[in-house]
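After the C-alpha cells below, expect a handful of questions from me.
Missing here is one protein chain; the remaining ones are kept as they sit in the complex.
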Amino acid sequence: MEKYIKDPLYGNIRIDPNMIDTPYFQRLRHIMQNGMAYMVFPSMRHSRFEHSLGVYHIASKMIDRIRTENLTIKLESDWKDKIKKLALYHDLGHLPFSHTFEYAFEVLQYLNPNIYNQILNFTGFKAKLFKLHEMIGVTLLKEMGEKKLSDLMQEIYKKDEPDDEFKKIVKLIINSDLDADRLDYLQRDSYYSGAKFGIIDPERIIVTMNITPDGYIFPPKAIDDLEHFFLARFHMYSSVYNHPVIEIYNRVMAYFIAFALDSSLLKFPDNFEEFKTFTDESVFLALVKAKNDPNLFHFYHSLVERKKYKRAVIEGGQAQDLLKAISNHKEEFYKTILDYKGKVVIGEVELTTNIDKIKIERKMGIWTYTKDLKDEEGVTKPKERHRIYIGAYDDESSNKITEHFKKEYNVIIQFRS
Amino acid sequence: MEKYIKDPLYGNIRIDPNMIDTPYFQRLRHIMQNGMAYMVFPSMRHSRFEHSLGVYHIASKMIDRIRTENLTIKLESDWKDKIKKLALYHDLGHLPFSHTFEYAFEVLQYLNPNIYNQILNFTGFKAKLFKLHEMIGVTLLKEMGEKKLSDLMQEIYKKDEPDDEFKKIVKLIINSDLDADRLDYLQRDSYYSGAKFGIIDPERIIVTMNITPDGYIFPPKAIDDLEHFFLARFHMYSSVYNHPVIEIYNRVMAYFIAFALDSSLLKFPDNFEEFKTFTDESVFLALVKAKNDPNLFHFYHSLVERKKYKRAVIEGGQAQDLLKAISNHKEEFYKTILDYKGKVVIGEVELTTNIDKIKIERKMGIWTYTKDLKDEEGVTKPKERHRIYIGAYDDESSNKITEHFKKEYNVIIQFRS
Amino acid sequence: MEKYIKDPLYGNIRIDPNMIDTPYFQRLRHIMQNGMAYMVFPSMRHSRFEHSLGVYHIASKMIDRIRTENLTIKLESDWKDKIKKLALYHDLGHLPFSHTFEYAFEVLQYLNPNIYNQILNFTGFKAKLFKLHEMIGVTLLKEMGEKKLSDLMQEIYKKDEPDDEFKKIVKLIINSDLDADRLDYLQRDSYYSGAKFGIIDPERIIVTMNITPDGYIFPPKAIDDLEHFFLARFHMYSSVYNHPVIEIYNRVMAYFIAFALDSSLLKFPDNFEEFKTFTDESVFLALVKAKNDPNLFHFYHSLVERKKYKRAVIEGGQAQDLLKAISNHKEEFYKTILDYKGKVVIGEVELTTNIDKIKIERKMGIWTYTKDLKDEEGVTKPKERHRIYIGAYDDESSNKITEHFKKEYNVIIQFRS
Partner (left out) sequence: MEKYIKDPLYGNIRIDPNMIDTPYFQRLRHIMQNGMAYMVFPSMRHSRFEHSLGVYHIASKMIDRIRTENLTIKLESDWKDKIKKLALYHDLGHLPFSHTFEYAFEVLQYLNPNIYNQILNFTGFKAKLFKLHEMIGVTLLKEMGEKKLSDLMQEIYKKDEPDDEFKKIVKLIINSDLDADRLDYLQRDSYYSGAKFGIIDPERIIVTMNITPDGYIFPPKAIDDLEHFFLARFHMYSSVYNHPVIEIYNRVMAYFIAFALDSSLLKFPDNFEEFKTFTDESVFLALVKAKNDPNLFHFYHSLVERKKYKRAVIEGGQAQDLLKAISNHKEEFYKTILDYKGKVVIGEVELTTNIDKIKIERKMGIWTYTKDLKDEEGVTKPKERHRIYIGAYDDESSNKITEHFKKEYNVIIQFRS
C-alpha cells in the first residue's frame, strides 16, 4: 500500500513505504546532499534521502512521456517500476559528504595507494570505470538482491550508449543532461539555500517532452524552458556548488578524509554491513578526534570551528592555461600539495554545459523534422568558465604557495581573507 | 503619516497615502500592466497601480546604495523624496492596455493623421521625442503642479545623458538597463502569470550595488546575479510578453483602438480631466459597440469572445531580413496591412539585451579598477532573436496575405490554427 | 484535445479548450472575484475566470475520492465529466462585482420594485429561491443547451437535500461546507492579496477524504487539517472579505448599482445576448457618467477617485442586538438609509462557521464508527462575530445618522476617518 510523504517542493510524494524502510535507503538521511555547502548557505542541510524521493517523484511523471508508438519493445508496468526504483536508488552508493568524498578518493591515489586500492576493491570493480558512488551503487544493488536492477544501473552509467531501446530510455531518465536527478536538485537546492538561480518549472518541461530511444523531442515553444533549465544549472554551479568559500571547505574536507583514512582516524568499511553506518557522522567523529592531534588540528579548526582559510582566485584564460599545465603533471602537483597536509588546498572549476540528446521537432509543410537543440541558431549556451581557488590556512602556507606559483608557473596569486 | 499596503511580493509597502489618493494615481488601477497577456496567462490581470507601488518600494531601497563619498552634490532627503516620487509616478501617462496603445498610435500615423496629431498635441510635445506615455507623463506632472518633477522626468527620459550628477543617478534608478522598474516587473509578472522565468533576487542585487553618476558598480561576485537578471528579462520577453498568441492579441487590440478612434467609437480625451477616466474600460465599451458593427465585428469576436486568429511565424535570419525590408518601406507596408482592417495583423519582435552603465570593480594589488560588465570575458549575453508573427482572422485573409508575402518578398508563410 | 493553462497556484491546469472558449465563460474574465476588495488589497484583481478554472482543477481531483464500494449507482466517466463541467460553470451567472451585485438586488426591492422584478424575471424564476447568480446560472445553462446540467445545478443549489446518491455527491463537491469552490478561493485570494490567512493544504485534505452520499468521511489525523481549513475561512472573512474599508466600498458600490439602474445610468440586460457584455466595465462606465451628475457624484468620488468614507463600527453583543432590531423592520430601515442616497451605507457582518456533512471515522476493536466533526470534543470552532459598519460620505451625513442611531436605538456611534 502506498502512502504519502510530505515534501516542501511537491506537496506529497506517493510511494510504497517498503521501498524506503530499508537500512541502505535510510542511510541516505545521513549523507548531506551538498557536502560543505552549509558552511556558506546555513540551511542547505538537506540529505540524499529527500533528494532521492524527489527523483523518484519526477521520474514517475517522466515515464508517462515515453513515446511508445514506434517502440519495438512494449513498456510493461514492470519496466516502469524498474525505472522508478532505479530513480529512488540511484544515489545509494554515496559516501559521506557526497561528491566531496570522490575528491578524497582521488587524493588517496597519491597519498596512500593501499587505501585507494582497498576502496576500489570495495566497489567490486577492478578499475575506476565511473564515479565511485556509482560503482558502489551497482554492487550494493546486487548485495540487496536486486541483480537485474544492478545490471541495468551499470548499463546506464557506463560511458557507451546502451544498445537496446529500453536501456536508452532509462539512461535518458536517470543519467543524461536532462535527467530526473537534475530536474529535482536544481529546485531543491534553491529551495533550501534561498538562492533563486535554480528555480525552474519541471512540470512544464515534463508535459512538453517526448522520450524516445534516440533522445528527448520537444516542440519549439519549449526552447525557452530548456534554455532556462541549462542556464539555471550553470548559475547554480557558478554561484552555489562552486562558490569559492564552499569549494575551499569541500577541498579541506576532502583532504581531511584522505588524511584521516591514512592515519586510521577514520576507517573505511570492510563490508556492506559496516557501510550502513558509514556516514557524515563517521567523518565528524574523526574530526572531533583530530582536535587533539597537532598534525590535523587545522582540519578541526576549519571544518568544525569555521576558521576561514585565506583564499586566492585565478580566473579566465590564465586559469585555463594553468589547469592544463597542472593536469599534465598531476602526480607532481599532488605531491607538492600533499606536503602542506591540507593547509593549502586547490580547487579546479570548469563550468561547461552539455546539451546532448535533446531535439526540437518542427513542421515544414506536411513534413516533420527534428534538429538538435545545440544546433539551434537562437539558443544561448552559457560561456565556459575556468577558475582555480587556492586556500591557505595560515600566513606561512600562503606565503609558501605564493612563492611556489611564482616560481613554477610565473603566476602571481593574491590572497584575501 | 505613512501606512502599510499589503503586497504579495514585498509583504508590506510603506508609503504616505496622500501620494496615492489622487485621481491620476488611482486611475492606474484601470490600466492592465501587460495589455492582452491575460488572454494566454489568465491571471496576469495586475495593473500599473500595484507595479508603481512596487517600483516605489524598490527605488526606496536603491537610494541607500548611492555612493556619496565622491559626489560634489549633497544628497539631501528632499532629493531622495524626489526620486521616490518619480518612481511612483513614472507610469502615470500610460494609456489603455499600456504598450498596446503605443502601437495603435503608430498605426494612426498612417490610418488617420489628424487623430495622430491630436494625440501628439495632447502630449504637449511637438514631435515624438520619446514614448507616448512618457511624454504624457511629463505633461501630466506639470498639470498636477509638480513642475520640478516634470522637468526631472523629461531630463531622464530624453535620449541624451543628463549633465549633472544628480540627474545621472536618477536616470540610473528610474530609466536604465537595471532600473527599479525592471527589478519590480520581472518578479511581479512571474508571480501573477505563474511563469518562473522572471524570478530573480532583487534584494541581493540591491545590497551589492553601488550607484554613482557614472553607472552601477558591482563586486565580481555579483556577476551571476546580473547575468541571471538579464537572462530572466530575455526569457520573459521571449516566452511571455512576446508570446505568439499574446503578440497577435496585442496587435489586434492596437488595430482595434486605431480603427475605433478613426470611426469615433472611441474618443481620445480632450483634456486631463477626461484623461482621468480614459482607461481599459473605455476601450472595452467601444468593443461592445463594435459587436454590432459588421466592419468591426471581428475585433469584438477576437478580443471579447476569444476567437483565435490563425497564426504564422517567421524566425531567425529570414525574419531579420524581412524586418529590414519592411522598415525601409514602412508607409507602403502599413497601407497594405490597413486594407485588411485588422483581419490581418503583423507583429515584429526583436529580442536584444543592452547592458550599459554597469561596471565590475576588482582589486589588483593595492589598486582598484573597473570594467564594463558587457566587456567581461565570461559573461553570457543571450543571442538576439528575430520573429515576425502574422495573424489572420479567417481563411480569406490568410490566403490573401500568404499570396502577398509570396509575391512581394518571395517568402512562404504557413498558418496554423 | 486537452491543453495546459498556466496557473500560479496549481502550475498547469489541464482542460479541453472547447469548454472555455465560449462567450459566457470568457465573460467571467470581466467579473472581479472579490468585488471592491482591490481598494484595500490592490492586487486582488483576479477574476471569476481563473477561480472557475481552479474549481474545475480541484473538483477533478476530488472525484477520485468518491468511495464507490457501497454505491448502488455506478459512477461512469460521463458522470464525472458532468461534475467537472458544473465545477467549471458554477459561477457563470455572476453579475458585475460578484456578491456586491446581490446586495444591490436587495436594495432595489425597496428602491425600485419594477427593476427588482425585471431582474427576477430575467433569472427565469418566479421567486428568489436561492442566490441571484445561482438562479441566473441555472437558466443560462439551459440557454447554452445544457439542459441536464442546468437541472443538476438547480438540484444541488436548492435548500433541500437531493434525494439520489449521485446528486448528493455532486452537492458535496460543488456546494457544501467543504466544496471545491472554497478549497480554491481561500488559497487564491490569499495568493493575490498577500494575506496569509487562507494558506491551507487542499491536496492533503483531498488525499485523506472519502466522499459518500452521506457526507465526507475522514480519518482522525485529518482533524487538524479540517480545523485549519475552517479557521482559515473564518479569518479570510474577518480580515479580508469583510474588512471594514472593503465592506464600506462594497456597500457604496451596491447602492451605486441600485441608483444607477434606477436612474437608467446603467441598463440591466434584456436577454442573454446582452448579458454577455454586462460586466464590471458596464458599471464603471456608469460611474464615469455619474461624475457629472450632482446627485450621484459622491459615488464617482468614492469608487473611482477613492475618497474614503468616514466609518464607525459596532461590535459584539451590541451589534448582535442591533442586527435583530434592524432585520425585524427591514423595510423601514431601508427607507431611512435610501434617503441618504448612498451617502450613508450600513454593512452587517455575521461571521459564523458551519461544519456539516463531515465525519470522522475511527476504529474500536474490530468495529468502525463515525462521528460528526462538529461533535468531536477537541475541535475548535471559531466564535461567532457580529459587526455593523456604518460609512458616511461627509460630515452632514455622519451627523445625521449619528443622531438617528441615538434617537432610534439609543446607540452612540463614533466615526473615524
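So that you can tell them apart, the chains are marked A, B and C in the order they are listed, and the count of residues begins at 1 in each.
Here, a contact is a pair of C-beta atoms (placed from the backbone, for glycine too) under 8 Å apart; a residue touches a chain by one contact, two chains touch by 3 or more.
None of the values given here were measured: they were computed from a predicted structure.
Participant: Looking beyond the chains shown, say which of C:Glu50, C:Glu227 or C:Glu247 touches the absent one.
Facilitator: Candidates C:Glu50, C:Glu227 or C:Glu247; residue touching the omitted chain: C:Glu227.
Participant: Give the residue, chosen from C:Asn12, C:Asn112 or C:Ser238, that touches the chain omitted from the document.
Facilitator: Result: among the candidates, C:Ser238 touches the missing chain.
Participant: Pick out which of B:Ile73, B:Val207 or B:Ile412 touches the chain that's been left out of the picture.
Facilitator: Checking the options B:Ile73, B:Val207 or B:Ile412, the one contacting the hidden chain is B:Val207.
Participant: Just name the one of A:His30, A:Lys80, A:Lys167 or A:His404 that touches the chain not displayed here.
Facilitator: A:His30
Participant: One chain is left out of this view; which of C:Phe25, C:Phe41, C:Phe105 or C:Phe197 touches it in the full complex?
Facilitator: Considering the complete complex, C:Phe197 is the one touching the chain left out.
Participant: Name, in rising order, the residues on subunit C that touch the hidden chain in the full complex.
Facilitator: On the subunit C side, contact with the omitted chain comes from 195-197, 199-201, 224-225, 227-228, 231, 234-235, 238-239, 315-317, 363-365, 377-385, 414.
Participant: In the full complex, which residues of subunit B touch the absent chain?
Facilitator: 4, 11-12, 201, 203-204, 207
Participant: Please output the residues of subunit A touching the missing chain, sorted low to high.
Facilitator: 5-9, 11, 21, 23, 26, 29-30, 38, 40-43, 45-47, 49-50, 53, 191-195, 276-277, 279-281, 284-285, 288, 291, 304-306, 308
Here is the rule we use: only the chains that are shown with their structure count from here on.
Participant: Between subunit A and subunit C, what is the separation of their C-alpha centroids in Å?
Facilitator: Between these chains, centre-to-centre, one finds 51 Å.
Participant: Quick one: subunit B and subunit C, Cα centre-to-centre, how many Å?
Facilitator: That pair's centroid distance is 36 Å.
Participant: Would you please write down the residue numbers of subunit C that are in contact with two or more other chains?
Facilitator: Within subunit C, residues 11 contact more than one other chain.
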